[in-house]
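First the structure, which I've put down as structure tokens, then a few questions once you've had a look.
The complex appears here minus one protein chain, its other protein chains still in place.
The block that comes next holds chain A.
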Amino acid sequence: MREITASGQTVEEAKENALRQLGLMEDQVNVEVIDEGKKGILGVFGSKRAYVKVQEKVDLVKVGEQFLVNVTNEMGVNVEVQTTEGENEIVYELVGEKIGLLIGKRGQTLNALQYLTHLAVNKIDQDQYVTVVVDAENYRYRREETLSQLANKLAYKVMRNREAVKIEPMPSFERKIIHTALHDHSDVSTHSEGKDPNRYVVIKPKEE
């Protein structure tokens, strides 16, 4: 991360000097004013130069991309990472061979990669927080469909047997899919029990 201190007659001029030295545009940096300076009499006597500290912003999108490329390479898989940037969200799509290995049983490897990438990206800058999604072959969408169907099937079973059902442990974003799917259900309610990473959803009959 590059950082310099520059001076000028005014804050604006100091900032321009810094940007010229770094060869960057204004939206690529964080600027901190150290001294606003003084104009002085006739612009000469008692004048003080303005000082600014300019720091290159780290591109979080690139950090995550690089992390995924490095890790998958070391796993012996050749993938391309395609990135979509949303507001406070970065979606990385892994495209290539041996995607099944990267997804894993019930997406556990993909979820692990997503969690680790999230940690690597959000470690960089305490002032920026982003949600990280790692996807491959549309797995997230397919999983959502599967989980919604599972939720409805289990809800039917709970209704019929008048007995609560526990679902296997899942990460929070998957539990949310179950909760959402049964949110407006007339006969069952859902809640989660246990501690992450073993927290799981329970579907139970609504009390009469």
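As a working rule, a contact is a pair of C-beta atoms (placed from the backbone, for glycine too) under 8 Å apart; a residue touches a chain by one contact, two chains touch by 3 or more; residues count from 1.
By our rule, contacts and distances are computed from a predicted model.
Undergrad: Considering only the chain that is not displayed, what protein name does its UniProt record carry among "3-isopropylmalate dehydratase small subunit", "Methane/phenol/toluene hydroxylase", "RNA-binding protein KhpA" or "Potassium-transporting ATPase KdpC subunit"?
TA: Going by its UniProt entry, the chain not pictured is "RNA-binding protein KhpA".
Undergrad: May I ask which residue of A:L102, A:V130, A:A151 or A:I178 touches the chain that does not appear here?
TA: A:L102
Undergrad: One chain is left out of this view; which of A:T10, A:Q28, A:S47 or A:N70 touches it in the full complex?
TA: For the chain that is not drawn, the touching residue is A:N70.
Undergrad: Touching the absent chain: which residues on chain A qualify?
TA: 63, 67, 70-71, 74-76, 101-102, 104, 108-109, 111-113, 115-116, 119-120, 123, 195-198
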